[in-house]
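This report refers to the structure that appears directly beneath it.
Up next is subunit A:
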Amino acid sequence: MTAPAIRLSGVCKNYGTHRAIDGVDLVVQPGEVACLIGPSGSGKSTLLRCMAFLEEHDDGLIEIAGDPLGFAPGENGRIRLPDREIARVRRSIGMVFQQFNLWPHRTALGNVSEALRFVLRLLRPAAERRAMAYLDRVGLADRAGHYPSQLSGGQQQRVAIARALALEPRIMLFDEPTSSLDPELTGEVLGVMRGLAADGMTMVIVTHEIGFAAHVAQHVVFLEQGRIALEGSASAVFRRPWNPRLARFLETYLDRGASMLIAPEQSDGA
Partner candidate 1 sequence: MNLELIRASIPEIIDGLGFTLLMWLPGSALALALGLLVAILRHYGGPALDRGLQALLGVLRGTPFLVQIFLLYYGGPFIGWDFDAPTAGLLGLSVYGAAYFAEIIRGGLAAVPRGHVEAAACVGMTRAQTLRRVLLPEMALLILPSTINMLIVLMKETAVLSIITVPELTAVITGIGSLHFAYAEAAFMLAVCYWGLTEATGLLGRGLERRLQRFRLA
Partner candidate 2 sequence: MAGFGRRGFVALAGSAALGGPAALSAGAARAAEDVLARVKAAGVLRVGTETQFAPFDFLDNGKAAGLNYDLFAELGRDMGLRIEFVALPWESVLPGLDSGKFDMVSGPATITKARMERYRFTPPIAEATCALLKKAGDTTLNRPEDMAGKAIGSGKATSQLEQLKKFSATLSPPATVREYVDFSQAYADLAAGRIVGVANSLPNIAYVAAQRPETFALMATPFGEKSYFGYIGRKDAEYAGLMDAVDGAVLKMRSDGRLTALQQKWFKTTFETPERVASPAV
Partner candidate 3 sequence: MTWAVLSLLLAGAGVTAAISVVSVIGGLLLGIAICGASLARSRALRGCAAVYVSFFRGVPLLVQLLLLYHALPRLGLDLPGIAAAVLGLTLCTAAYQAETLRGGFVNVPAGLIEAGRIVGMTARQIMLRVRAPIALRLTLPAVVNEAILILKASSLVSVVGVADLTRTAQNIASSNYRPIETFAAAGALYLLLNIVVGGAGAGLGRMVGRGR
């Protein structure tokens, strides 16, 4: 039996006296697409950032494919792992941000090939070949020489996805990848993500795209006040929102016409 792609046990994160994540246990299996949903301030982005070790969790443990991330269990509580070990484990994680975070002084190709050259130590031609392949995969091979300021938001986000994919991670984390985009540009980004899901990539996605979540996710996690209020298969969560708070949360989306997207035949009952 292989280890789960991600395992969180008792993870807590505090900001001063505010407890942003309050003892979360979560398992994501390899090849699974998990969506984190919840009202704003419920801690879903913080939880995702903990999975990338961008935030150091204050308590609990996180394992990536069986390897402890950041902290390992010790005799008296936990031990912080050396930076080198953190970097090694983090290498199996790719992350895509709401604000794209492309480096403005590098072209699309430069953004994708930068880490290949300087982290994986590939020679420039090899790095650029591989970068081009991933740019092609997100449909942007013809924009390789453009700077971020010369690309649309949707294109920038696809470059950001290519940048993360090029390192060939086992897990991709998406932090509201379409929230900064105009509606007509979300489609191209969601399309790329759908393709990744179809290829069997393990993905954890923080999103407000309830329709997308309903179509693509096998695993939906509803967070509230830093705790998991409800989780299960997409159909279980969306079609039978027995939890009154989830129901109220979803209503705001249903009001916006999302009910059409949560079609019963899409549920696989996983």
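Details
Here, contacts are C-beta pairs under 8 Å (C-beta built on N, C-alpha and C of every residue); 3 or more make two chains touch, one makes a residue touch a chain; residues count from 1.
Behind the choice of candidates: all candidates are chains of the complex that A comes from, given by their letters.
Owing to the predicted nature of the structure, the values given are computational and were not obtained by experimental measurement.
Any copy counted, the candidate of 1, 2 or 3 that touches subunit A in this complex is 1.
By the touch rule above, subunit A contacts candidate 1 in their complex via residues 52-54, 83, 87, 90-91, 93-95, 97, 99-105, 114-115, 118-119, 147-151, 156, 160, 163-164, 167.
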